[in-house]
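Worksheet: one structure, shown below.
Selected chains from the complex are presented in situ; the others are not included.
Chains: A and B, in written order; residue numbering restarts at 1 for each.
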Amino acid sequence: MTPLIEYDQASPEVRAVYDDIMATRQTDYINNMWKALANHPPSLQRTWARVKELMGGPGAIDPMVREMIYIAVSVTNNCSYCIATHTAAARAKGMSEEAFGELMAIIGLANETNRLANGYRIEVDERYR
Amino acid sequence: MTPLIEYDQASPEVRAVYDDIMATRQTDYINNMWKALANHPPSLQRTWARVKELMGGPGAIDPMVREMIYIAVSVTNNCSYCIATHTAAARAKGMSEEAFGELMAIIGLANETNRLANGYRIEVDERYR
């Protein structure tokens, strides 16, 4: 496991990111993801900047839906860390148990039909090119 | 490529599925996906039944969002047939160009951070287990 960098061991540049995470999310908790990325400050800064903008900033997609999209990717890739944290985030943003069940069913269906399309070697219809 | 079964060559059981697809979608067009699956009627029936229910039936998730979830899986798996047809479906259900751009950005971000979590070997926080 990568050592986790706690706030009081952190360099000023890392603390600045931790402070922004806590202020943005209105929490005093920093996820292990950030404490691990802190081992390479440029990655911590770049990754947080994009997560802050794409998952929490203004946009055309509802924030809860953004988390469901993130879960769809993470479940398909089997990233247990990402599944655990983003499922919690989606629930915090209002995803119901019913919606979670449907999300899993759609993810499963797409993973199945993707392979049927591969295996049957289906040419894209003229109209969808 | 798998040969495509056209309506007039199709068996009664296959025609029944084609008829249901056309009636449900209010179109006279059958995608190549269905014409290829028709080579194995049980797969055609099972797959259409689930697509009809999960993508088009009543549920807690907006139909346009279901297509975006489907796209997230298909882009992650690189299924070009599924990307082409479901991007068209999401647009037909109202996905804006702005939302498409954000969808791609979130899919890209999740595929990136999934690997950062893998490579840094990050343990799931106690609170998210």
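Following the convention adopted for this analysis, a contact is a pair of C-beta atoms (placed from the backbone, for glycine too) under 8 Å apart; a residue touches a chain by one contact, two chains touch by 3 or more.
Values in this document were obtained by computation on a predicted structure and should not be read as measured data.
**Q** Total copy count of the complex, if 2 are in place?
**A** Per the structure file, the complete homomer consists of 6 copies.
By definition in this document, only the chains that are shown with their structure count from here on.
**Q** Let me have the rounded angstrom distance from the C-alpha centre of chain A over to the C-alpha centre of chain B, please.
**A** 21
**Q** With touch defined as at the start, can you tell me which chain B residues reach chain A in the complex?
**A** Listed in rising order, the residues are 1-2, 29, 31-33, 36-37, 39, 43, 47, 50-51, 54-55, 59-61, 65-66, 68-70, 72-74, 76-77, 79-82, 84-85, 88, 96, 98-99, 102-103, 105-107, 109-114, 116-118, 120-125, 127-129.
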